[in-house]
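A single protein chain has been omitted; all remaining protein chains appear in their positions.
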Amino acid sequence: MSVMAPAADKKLTGLVAATFTPFTTQGEINLREIAHYIDYLKEKQGVNSIFVNGTTGESMSLTVAERKILAEEWCLKAKGKMDQVVVHVGCMSLKDSQELAQHAAQIGADGIAVIAPFFFKPTTTEALKNFLHEVASVAPTLPFYYYHIPAVTGVNVLGRDLMEGIEELIPSFRGVKFSGSDLMDFGQCVSYSQPHWSVLYGVDEQLLAALAMGAHGAVGSTYNYIGCHVNELMLAFEKGNLIQARTIQFKVQELLSFAKKLRFDLGVNKQLMNEVSGLCLGPPRLPVMPCPHAHAQSILQKYHSIFPEC
Amino acid sequence: MSVMAPAADKKLTGLVAATFTPFTTQGEINLREIAHYIDYLKEKQGVNSIFVNGTTGESMSLTVAERKILAEEWCLKAKGKMDQVVVHVGCMSLKDSQELAQHAAQIGADGIAVIAPFFFKPTTTEALKNFLHEVASVAPTLPFYYYHIPAVTGVNVLGRDLMEGIEELIPSFRGVKFSGSDLMDFGQCVSYSQPHWSVLYGVDEQLLAALAMGAHGAVGSTYNYIGCHVNELMLAFEKGNLIQARTIQFKVQELLSFAKKLRFDLGVNKQLMNEVSGLCLGPPRLPVMPCPHAHAQSILQKYHSIFPEC
Amino acid sequence: MSVMAPAADKKLTGLVAATFTPFTTQGEINLREIAHYIDYLKEKQGVNSIFVNGTTGESMSLTVAERKILAEEWCLKAKGKMDQVVVHVGCMSLKDSQELAQHAAQIGADGIAVIAPFFFKPTTTEALKNFLHEVASVAPTLPFYYYHIPAVTGVNVLGRDLMEGIEELIPSFRGVKFSGSDLMDFGQCVSYSQPHWSVLYGVDEQLLAALAMGAHGAVGSTYNYIGCHVNELMLAFEKGNLIQARTIQFKVQELLSFAKKLRFDLGVNKQLMNEVSGLCLGPPRLPVMPCPHAHAQSILQKYHSIFPEC
Partner (left out) sequence: MSVMAPAADKKLTGLVAATFTPFTTQGEINLREIAHYIDYLKEKQGVNSIFVNGTTGESMSLTVAERKILAEEWCLKAKGKMDQVVVHVGCMSLKDSQELAQHAAQIGADGIAVIAPFFFKPTTTEALKNFLHEVASVAPTLPFYYYHIPAVTGVNVLGRDLMEGIEELIPSFRGVKFSGSDLMDFGQCVSYSQPHWSVLYGVDEQLLAALAMGAHGAVGSTYNYIGCHVNELMLAFEKGNLIQARTIQFKVQELLSFAKKLRFDLGVNKQLMNEVSGLCLGPPRLPVMPCPHAHAQSILQKYHSIFPEC
């Protein structure tokens, strides 16, 4: 794969799984599980694109070196199996992000994504755009996605404002992973988006709402284990069968409402994936706490009571 | 109209305008404008139900006596013209709420609604239910709606949790005005709702999302002046024409995004209504500040650039 | 007492108890307990001024009529016993506040206080000042205090900004009850205050910090039952004995930290007062929930383990 090839023709759509990072039980990254993981997503869940080293992938708990090794393995093993591998390269440090962006270009990633820096929070659209521009500019041929997740970052720049004139600054801009509940901003992003952009939604429990607003696809962690059902949701939606789409969405909500009441952090989420998939993704890394067994079992039981096997 | 008549057969659906309270230029309530207002809503906007003395109606800035007089006039003038008049009777003081609830029953309101108390914020579902129960129980024959607006009240009880077993406590419970952006909770409310309940959505700029989730109707302040367009949105949605529904929703978003950037509080909103409708609803009452003329003009201009006359 | 008498010579200082409102077990206001309550505060706690119908007094859960009756009884029974009775007259409705302010003047209150309206939140200093001005102007001879409690109201106007030029707008302005943790703003209020103003602190668990910043006194709910100890704290501070003052402050913190871990809302606070004082102040009113017996007992036990009898 040539790093110079324009990627604009491959529009990112459909369901994208935000992958967990496999660890050994000792807490080291576990590359061996990646190939199985990709097969599982493709074959069992019908998921054809992945978003790696994101929030679900615990990227903020990884070293830069680990992120590179992981990104490389994901790209290598996904070749010929996945449509697209988007590598999240956002870091607190611009230099680290640039290093990861260059690396992503070298290993043949299909795109990169960057979260807003969240320690020193950009308070203006301009500050955020400057930061993203500096990252994108070291990997100018790679499709660039902004990862918008204001409730986590505390950065309240509107997605729509970010998009204003963005291609002049970042010619490789190709869209946004919008993980927020402000659907006015989301709708305005969709409305403003160019034909070669992707406006993807990232709040799994209300995907149907975003589809109604015109979402081009979805990125989320639950698609790791309910991807096959959400594919049906999307299919039903496309066919105009809202009743069926809603029925599936309500099931997703039932599961996640139940899990949230018990506590549903990333450690729990990862363990649920372990249980459902049979993969060995290991525990999370501190500061995320591992999930007590009984806790995961309760949610697993709920899962099985709601969803038939894929 | 008998206060004992069961009202359950009149399910609240469609578009409901949350009305502004007409004031004189001296800041006193202005009953004379109410009849004109009702005619305007019905004839120009195609709105057939109203939610009076709510947030838009500045109820919290009114005395109990003023709220009674207003409720009475709304019910009187709406007779034969509006399908339903829901009177908001929520107050900080339970006693005041009870007095208003009893009064609403006497004047023949079609339903009452109560906001969660927000000074002493209920921190448990039980506390909130107890409060609502005490209000509802003094007007047992009136359809009762819970007014859920967590971003304003700071009361984070889930709508779905509130609904659990609610009819045992409040037999007159008939639904919720859901003014929040948590569409998982909203979806679960729809999913749990009984056939004679109404789950109405209250965030006008993302109504289409809620319709996809199964909303039975909508309550909002913008329906005072864009009701006719949103009626088209709802019609398009019902017919399965999502593209058209989305086009209208994006227009609503364009207007409200524009207004928000300039500042869009209740004073501005009211002045916009004055300008669009030609009604004399007067200024708001302190602590809401009146809207500078130029400010309202900018938004009015945007309004006219987006929407053709109804 | 003449309502025209200038009250400026009586500067409000020292410890001020924010009183609970006595209710009967049926939840009606209980005037008979007020005289006992005043005696208890004076004789057992050494408290000589009271702030009635405030947050602790559940004013927001009372009707306007109840607030008047209570204010009257407090003023009547405090005559000759208390140095000052400040009546909180803040309401959501400006009209209600004005009615209460006029009434406070008629019954011979020593001052009035007003909280920032918190449903429609003033977003500018000007809006807040306008509201306060409208209240103060109907009782121009009564010392006026602004009740600043931003964490509860969500109104983030700085106390210092509010004070800027305030006497031109509100000639009766006499100070602030500052219930916030921003001690830069507090210090700037102290620094800017005029000789006839009182800058009183309202976060009991960190009073010593405010004294160091120059607080002229303190208003709080815990002074109902630990007033005698906090009087010692203030005396030690005045004498320059910081070690002793700190020792007492740490005890207060130990009690309140303990209570907070268990849950320490107004219902618990009131029940603790009932237990410590032997007064019959009754339960709180909904939406504040009554305190389970065992809960109050745990905190009472802690109280007795920390503080000797007054």
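For reference, chains read A, B and C in written order, and residue numbers begin at 1 within each chain.
The working rule: contacts are C-beta pairs under 8 Å (C-beta built on N, C-alpha and C of every residue); 3 or more make two chains touch, one makes a residue touch a chain.
This one's a predicted model, so the numbers in the text were calculated from it and none came from an experiment.
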item: Chains shown that the absent chain touches, full complex; value: A, C
item: Which of A:Pro117, A:Gly159, A:Gly214 or A:Gly282 contacts the chain that the document leaves out; value: A:Pro117
item: Candidate in contact with the missing chain, chosen from C:Asp83, C:Glu205 or C:Asp265; value: C:Glu205
item: Missing-chain contacts mapped onto chain C; value: 160, 181-185, 187-188, 190-191, 205-206, 208-214, 240, 242, 245-246, 249-250, 253-254, 256-257
item: Chain A, residues in touch with the chain not shown (by the definition above); value: 55, 58, 60-64, 66, 92-96, 117-124, 126-128, 130-131, 134, 152, 154, 265-266, 285-289
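What we mean here is this: only the chains that are shown with their structure count from here on.
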item: Same or different residue numbers at the chain B/chain C copy interface, by half rule; value: same
item: Nearest-to-centre chain - CA centroid comparison; value: B
item: Centre distance in Å when chain B and chain C are each reduced to the mean of their C-alpha atoms; value: 36
item: Sites on chain B at which at least two other chains make contact; value: none
